[in-house]
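Showing chain A:
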Amino acid sequence: MNGFAHLPILPVVWPLFAGVLLLALRRAPLPVQRGVSLAAVLALLPLALALIDATADGSHLVYKLGNWVAPYGIVLVADRLAAWMLLTTALLAGFALLYALRGIDQEGRHFHVLFQLQLFGLNGAFLTGDLFNLFVFFEILLLASYGLLLHGGGRLRVKAGLHYVVINLVGSTLFLFAVGTLYGVAGTLNMADLAVKLAATPAENAALVQAAALLLFGVFALKAALLPLYLWLPAAYAHTSAPVAALFAIMTKVGAYSILRVYSLIAGGDAGPLAGLLDAWLAPLALATLALGMLGAVAATALRQQVAYLVVASVGSLLLAFGLGSADAVAAGLYYLPHSVFATAALFLVADSIARGRGRLGDAFESGPAMPNARVLGGLFFVAAVAVAGLPPLSGFLGKFMLLQAALDTRLTAWTWTVVLATGLLGVIALARSGSLLFYKTHGRDDAGTQVAPTTAALAPAAGLLLLVAGLTVWAGPASDFAAAAAAQLQAPQHYIDAVLGEAAAGDAR
Partner candidate 1 sequence: MTLFFAVLTPFVGAALVALVSRLGRAHSAWAAGAVTLAALAWLLPLFPLPFEGLTLVQQQDWMPALGLNLAFRLDGLALLFAGLILGIGLLIVLYARYYLSERDSMGRFYAYLMLFMGSMLGIVLSENLIQLLIFWELTSLSSFLLISYWQHREEARQGARMALAVTGLGGFAMLGGFLLLGHIVGSYELSDVFASADHIRAHPLYVPTLALILLGVFTKSAQFPFHFWLPHAMAAPTPVSAYLHSATMVKAGVFLLARLYPALSGTPEWFWLVSGAGLATLLLGAYTALFKHDLKGLLAYSTISHLGLITLLFGLSTPLAAVAGVFHIINHATFKASLFMAAGIIDHEAGTRDMRRLHGLWRFMPYTATLAMVAAAAMAGVPLLNGFLSKEMFFAEAALISESLVGGWLLPALVTLAGALAVAYSLRFIHDVFFNGEPVDLPKTPHEPPRWMKVPVEILVVLCLVVGVAPAFTVAPLLAVAAAGTLQAPLPEYHLALWHGFNPALVMSLVALAGGALIYLARRPLTDWHERGLGRVDARVVYNALLQGTFALARGVTRLLDNGSLQRQVFFMLAAALVLGVAPWLAGGTPLTGDRDGLPLDAVSLTAAGALIAATFATVRWHRQRFVALVTIGVVGLVVSLIFVKFSAPDLALTQLSVEIVTIVLLLLALYFLPQHGAPERKPARAWRDGAIALAAGGGTAALAWAVLTRPYDTIAGYFLENSVPGGGGSNVVNVILVDFRGYDTLGEITVLALAGLGILAMIDGLRLAAPSRDDGGRSWDPDAHPAIMATLTRLLLPLALMVAVFILLRGHNQPGGGFIAGLITAVALIVQYLANGAEWTHQRMPSDSHPLIAWGLGIAALTGAASWLFGYPYLTSAHGHQHWPVVGDFELASAMAFDLGVFLVVVGATLMILLQLGGLHSMPRIKKEKS
Partner candidate 2 sequence: MLITVIPIAYALVTLALALSFWRLLKGPDAPDRILALDTLYVNTIALLVLLGIHLGNAIYFEAALLIAMMGFVGTVALCKYLLRGDIIE
Partner candidate 3 sequence: MTDILLSLLILTGAAFTFIGSLGLARLRDFYTRLHGPTKATTLGVGCLLIASALYFSVRDEGISLHEVLVTLFLFITAPVSAHLLAKAALHLRVKSLAAVPRQRGEPHEPAE
Partner candidate 4 sequence: MRRLLPHPLLTLTLALLWLLLVNELSAGHLVLGAVLGWLIPFVTSPFWPERIRIRHLPTLLHYLGILIVDIVRGSFHVARLILRGPAHLRPAFVEVPLALRTDLAISLLANTISLTPGTVSAQLSGDRRTLIVHTLDTGDTDALVAEIKQRYESPLRKIFETGDESC
């Protein structure tokens, strides 16, 4: 095994090591802790890029943990999709952490440990090739997210946190019911092996495995915040601290990722009772999610609530793309995914600066005092709003364009077009209203003493995230090509299966 052979595990255990180190360093001077935390997050970037590079040729890197062969041991599988998710996470995490370093990390305890372990959970979920292990990493990222969500405390935050925790506990229960049933029928947990076994399910077990697979979908739908399971999201995202809300931009994508990963394998083929299982569910629900999310954004009474609803809407767009199912549509979704992550994260960070700049009034949609440094803040808000609304020329528009184009060849063309275009307009109306209210409709009195001027350190992470959006726009060609290649890879699950199980066939046990 050469040195690169361990590449797939590194993005997972690296934050774990960092978390443990930070736990040991909990009494070390603050700059040391921050430095370690930041360095650890930054180190994820070259790892993710290396994975992008290693998977770019279409290969699946299979990593046998404990040197146990699949399907008996747990394997990590890095393909284009996984690498794409890891890169998105690494980029996002860097900027979210940078924003936290302005003092938010000191509003509660163990922020950095929780942050690192959150990344441990996320990266683990993106790389695992085992369904039960996916559950385990879901729980890690959830528990870390509980801690982060509640970081700093406060009435609304605690209430939102309680709702988030309870609903996710119910979701985890459902996950186990689903995994259990699948194991009870197919006798395996490895996703590739499950794909093989489930495809061969006899007819007398059809409804059973379908029920299990759909229950699993329910779990992923909850994480992804698909209608009607998104109600936890607006409050949770709107009331947590800004860097956490920014980091959470990736959380819903874990659900979306899981849907894509699991169902491209177990329902991706033409055979078996699961073929095309989600066709009837995903796209229609995604359309409704998009519509209701955007209506929520229109109805919002405060900026962060609005952004949270825009996250719901972005989930709708994303899952719509995945739900349409064609390679083009999935490619559109995968291109749109990092965009929506960066854009909503940036908007959360800007919203926080706005709330601080307006003093007691916070981010409520009411006429308030003029903000200090409003020009720069307004500029950032404008760009972030354009990005989130999916307006030209930024990548959100390009993603939407890809989606609409891809929808042309599907059975939901009219619905997709109507909803996507109409919600696009609603987004514009909603954000124009917010911007106009927050930045333009100011009254002369200022709220001296409570207003905090945004510093460069506060604005830079948001600007950085927006630069990522700009990068996705300028290099839309290569980015969308990679997304298309990843989508193509998902459309041919047999390669994944062969890569994972091939070695078992070769008899390389241990």
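One rule holds for everything that comes next: contacts are C-beta pairs under 8 Å (C-beta built on N, C-alpha and C of every residue); 3 or more make two chains touch, one makes a residue touch a chain; residues count from 1.
In picking the candidates, the idea was that all candidates are chains of the complex that A comes from, given by their letters.
Quantities reported herein were computed from a predicted structural model and do not represent experimental measurements.
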item	value
Neighbour of chain A by the touch rule, complex-wide, chosen among 1, 2, 3 or 4	1
Chain A to candidate 1 touching residues, read off their complex	1, 5-6, 9, 13, 16-17, 19-20, 23-24, 26, 63-68, 71-74, 108-110, 113-114, 117, 120-121, 124, 132-133, 136-137, 139-140, 143-144, 146-147, 150-151, 153, 162-163, 166-167, 170-171, 174, 177, 180-181, 183-189, 193, 197, 203-208, 210-212, 214-215, 217-218, 221-222, 228-229, 231-232, 234-235, 281, 292, 295-296, 298-299, 309, 375, 382, 386, 391-393, 397-398, 401-402, 404-405, 408, 417, 421-422, 424-426, 428-429, 432-433, 436, 439-442, 476-477, 480-481, 484, 509-510
